[in-house]
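So that we are looking at the same thing, I have put the structure below in structure tokens.
The complex is shown incomplete by one protein chain, all other protein chains being positioned as in the whole.
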């Protein structure tokens, strides 16, 4: 039974993701993304589950930065989790009584319409996570009357759901990934994704175009690009890339080797099955069989067998 | 005397930036970036000053998203502000007494070494802004013993600086921008930057490469790219671009028109002097005079005067 | 009635092309392509008709080089002429009698199968043109027994057609162009072609790729590229380009101006209706209306009307 750290406390969306990714795992809540990943890195856990991006909030920058620095980790699975917010309170509380609401800033953003309409006079205070907000509200003597969090958090902390599905959009999704220390990769499935972190040696004009050309010339389609500061001043960035395919695919392997040759550092973050099951578009001339045939041809002409 | 909204309360780094950008402005603190920009949009203020990115934390995503949606605004100036953190407390407090520290999460990240070394046993709690933390600490009966914030916040709220320059890095910088409702652009200075928000009509493979090619073929160098979710599900993004030059420059104008032709929506966010005074590298064939000469030549050949 | 020089003597395929291009023209035969173009340049003729390329032989390099150097000329029309070869002889000659055949080297190449099969023992001698061969054969006392030439040449010079359609391929085509001194261009028809000659300032690696990118980024499709030596040593070339569209088209105009900016010299050789009537594929974002709309948008944002 694997032991997996996650962004806790109990009741977070991340816990929900972990349960779906690995129902049998022992769950080790940690206070922060960094702490969860540290547990995976040090061996306190066999791996970790953390959020990577949200369809409203965008990238979870702590996760991006943790992946880029420190000991390497590999993504072995991803999950797309619909995010549904609930208004949670101690038993006996009713909506008109609510004067102070506690929740994560992302939830404030995503439940703006509900808050304006149903809680126009309430003060809304930022919490470190939605589950932490629920935990705080569950304490007797809490200064807060309600939390906005996942329903699962209410169950954990003994809160009542006063309203469910209160997000402005019903289709909000968070993408979670499971990581572990380096080891054998998940086998290719035909619907895979690969994640990289790339640092530039020198930040010359056109460097990004050169990187994208390494992908496009081998028919590898990007699905996400994020820039993050290196810390060395405004204007210096490194990049996260997600793209279609598995490093075992010939076209992906050659593109990665090409990036490795022209960039300062390429950190491979894993190849793993896509949660959405979408198969890649294989451009003419970039299938594995075509790479193999071209390799055979090259071997022949190098020995003069034209 | 212009009236400028900013991310308050008094004592934020944003206030410091505003004072440097426009010493004579009347300053209107607002609780959030959104509120400051709303003030500028509605006419409650003549403009606003907000943070755009930090050399450690990266983009201020609220600012990016506020720029992309809602009524258009134009950036008219930028400022690079070195960020120095101070440990601030009520008079009489000494470091050994500090059990609970209140500050913004970015400051926690950036002062990690100082906290570990000097405050190993303190609990550090997240605040909505560093100035809000200082304000809270200044209240009699606050549960917090100290705040980490800008020195200016201590002055505002009557706190004592127990330690200064406590960030892990001494070279952290935040980039602020001044925005106003659409109107005449700042004149070109020879060292300008232009900011765009770009939405794709359809998110086909290679769309990003096509956009970058519109810039590179006219010799326009990118200085920043950020992707942000459109809200329509994981995998759907829009882009922020910063690049060298002024929209009045021929090469920049043609590149923008090119993007406008191939993209769903291009929102022009302004051309304004660069805070670092760096002049662009003008690639051969892309100077204004060369565009003008080529235009004359084209007029001639179109009338058969070859 | 225009006076048009052409590659003579009477009876050449070029004369046939001229008759089709301009039935009412006065025809001025000249001994060489150079002489025909010189007549057009000096005003001895109002224009000239010359071959540009053949579907078997390729480019007529004399034409390419004449276009590139000397006084400018403009192509105003093109014609695709199926090329049918005939075996022509003085009245009374029969195939078994033929010992010596006279014709242009291109005809030797293109009638190889007929010659091997029907004239296995004949000596085949190179002539400056197929019509010159017919003219020579028509002379009493000619050392040659037969010519391979256009049927029209036989009619001119009183020869009998012993065999017709003797080319190895029945679909051989020669492309002819009509040129004149610079003047108003033919109006766009929706199915046009434009021809350029381009010289590089410096022959750096990637120069050709840069030129092609100027076309592709504006959605302009090449239909022909030829390299020709500049005369300054092996490895120094200039280029001929044919591409879809008319210089009056916005996308074509901008591409030409782009080439003009980055190349040493761009010689515009004309925009004229395509002989095959094929309409261009207009890539999204490159139609005239889209250029106009983008230009209006650019004007607005340059004055701050975003």
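Labels for the chains are A, B and C, by order of writing; each one numbers its residues from 1.
Heads up, the rule we're going with is that contacts are C-beta pairs under 8 Å (C-beta built on N, C-alpha and C of every residue); 3 or more make two chains touch, one makes a residue touch a chain.
It should be emphasised that the depicted structure is a prediction, and the values quoted were computed from it without experimental measurement.
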Note = Among displayed chains, the one left out touches A, C
Task = Consider the whole complex, including the chain that is not shown, and state which of C:20, C:113, C:139 or C:222 touches that chain.
result = C:222
Note = Contact with the hidden chain, among C:41, C:175, C:218 or C:267, goes to C:175
Key: Where the missing chain touches chain C, by residue   = 53-58, 61, 80, 105, 126-128, 169, 171, 173, 175, 205-206, 208-209, 212-213, 216, 221-229, 231-237, 281
Task = For chain A, enumerate the residues touching the unshown chain of the complex.
result = 72, 74, 182-185, 213-214, 217-218, 247-248, 253-254, 256-258, 260-262, 266-268, 284-286, 290-291, 293-295, 297-298, 301-306
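Everything below uses one rule, namely that only the chains that are shown with their structure count from here on.
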Query = Hey, what chains does chain B share as contacts with chain C?
reply = none
Ask   = Any idea how many Å lie between the Cα centroids of chain B and chain C?
value = 58
Ask   = What is the distance, in whole Å, between the centres of chain A and chain C, each centre taken as the mean of its C-alpha atoms?
value = 60
Key: Multi-partner residues of chain C (at least 2 other chains)   = none
